[in-house]
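Note that this complex is displayed minus one protein chain, with the remaining chains in position.
Should a chain be cited, it is by its letter among A and B, assigned in written order, with residues numbered from 1 in that chain.
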Amino acid sequence: MTYLADVAALTRKDLRVELRAQDTLPAMLLFVLSTLVVFHFALPEGTGDDAAYGLLWVAIVFTALLGLARAWVPEQEHAVFDGLVLAPCDRSAIWVGKTLATLAFLLAAQVVALPAFALFFAPLDAAALAGVLLADIGICAVGSLLAAMAAAGRARELLLPLLVLPLSIPLIVGGVGAAISPEPVRYLLLLALYDGIFAVLSWASFEYVVTES
Amino acid sequence: MTGALSWIRGLPGLAALAAGLMGLALLFSFFIAPEDADQGISQRIFYIHVPIALTAYFCFGLGAWKALLLLWRGDERYDLESYVAIHQGTIFGSLTLITGAIWAKASWGVWWTWDSNQLVLFLTLFLFYCAYFMLRFSLPEGPRRARSSAVYALFGVALIPVSFLAIRLAEDFIHPTTFTRDGPQMTGTMFTAFCVSWAAVTLLAYVLYRVELAGKRLHTDLRELREVLE
Partner (left out) sequence: MISVRNLEKRYGRSRVLAGIDFELPRDGFLLVTGANGSGKTTLLRVLTGLVAPTRGTVEVEVDRGRLGFLAHEPLVYRELTALENLDLFGRLYRVPERRERIGMLLERFGLWEARSVRVAAYSRGMGQRLALCRALLHDPELLVLDEPYASLDEQGGALLDRELEELAGTRTLVVSTHDPARVERLATQRLALA
């Protein structure tokens, strides 16, 4: 299927660009680790694990925002975006490629951050990790689209967090719930529902956001 | 620009009707409906608060519908209609938060409670739609802005059920549920008061929507006229 081939080519391109430029992933990694250290000092003595899980999710969302803010930067240099939009491939493939690449970076940062969290704060079981994965998908899906919207205007660095944060509230509920609740399945289902709805919406509406006619 | 003022036709009549109906609603709410045995006079705000909340949802829904029409049919007139609907929705949304806070204060002595699903959901939506305006004001006028706003408006409507579910789930671990607020069991008169109120607030919202839309259309047409003459 040419659609999948297009997505593969686009994702590969994003990974390659990041491998060469190396500005997004190191920043995300450093940010999430620094945040965890800050949390150690921010949490008062004797706070339960639950508070730590809450803060973990704050760290995840803001790390994702960092990655998303840079998501479309390679396309903005030399106005490559126009080149992609003019290509005969389905525009939604551009979104899929970008979402997969951003997801890859977020997961890469978390591969380091999550063990660090488990070491410094509280253990993470399978449900918590499943929650992280599902929420990552949701935030990258929605975030790629919103970042493309924001990129067309001014004050895009300010705008992106404003657009993403309200939409990430259900994700945080799901993620924290999966980590601390004795019945994590409900929360994982919530995350799956979110991903289903918003990934489809983002996929379908990307074309409209990046074209004028 | 034939029929330019056609959208104003009938508006004064509608406005008068809305005003009249609102007066009637207030009459019902504060004088005619019986006082609630448990909560007393503060319960009366229910007749205002719930219709306002429902109307806010309705406005957001209308905004999303117009947004869908914009994306589907490509007619830019829907952009303004969607924007005005969401604007009204935000206004009624903030009124929901305010009346909700008043009710909370009157009933439980606190201005805000995280235990109220309704309020938390509204806060989330309120933040979401505030960001709508930030998005709109950061983009230059044109098809991009119209389309991005429309897509965002649709996301808002999708967010409502998902957020509601999330907040329901979140009850379990964020706060123990100490306050419950079931809808009051409504007697005949209470139900009538509620319906009158709901009809009044909905009509009021519709009139405000039409008025704001008319004002903005007039402004746009005037600007276009000025440009043609340049």
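In this section, a contact is a pair of C-beta atoms (placed from the backbone, for glycine too) under 8 Å apart; a residue touches a chain by one contact, two chains touch by 3 or more.
Quick caveat: nothing in here was measured; it's all calculated off a predicted structure.
J.: Considering the whole complex, which of A:L33, A:A51, A:V85 or A:A122 touches the chain not shown?
T.: A:V85
J.: One chain isn't shown here. Among A:D49, A:E77 or A:D125, which residue touches it?
T.: If we include the chain that is not displayed, A:E77 is the one touching it.
J.: Tell me which residue among A:V17, A:L33 or A:L133 touches the hidden chain in the full complex.
T.: Selected residue, touching the omitted chain: A:V17.
J.: Extract the touching residues of chain B with respect to the undisplayed chain.
T.: 140-143, 223, 227, 230
J.: Residues of chain A in contact with the chain that isn't shown?
T.: Spelled out for chain A, the touching residues are 2, 5-6, 9-10, 13, 16-17, 20-21, 74, 77-80, 82-89, 211-213.
Here, only the chains that are shown with their structure count from here on.
J.: Could you put a whole-Å number on the gap between the CA centroids of chain A and chain B?
T.: Centre separation, chain A to chain B: 31 Å.
J.: Would you tell me which residues of chain B are touching chain A in their complex?
T.: So the residues of chain B touching chain A come out as 71, 124-125, 127-128, 130-131, 134-135, 138-140, 142-144, 147-148, 150-152, 154-155, 158-159, 162-163, 165-167, 169-170, 172-173.
J.: Please give the residue numbers of chain A that touch chain B in the complex, ascending.
T.: Within the complex, chain A contacts chain B at residues 50, 142, 145, 149-150, 152-156, 159, 162-163, 165-167, 169-170, 173-174, 176-177, 180-181, 186-187, 190, 193-194, 197-198, 201, 205, 208-209, 211-213.
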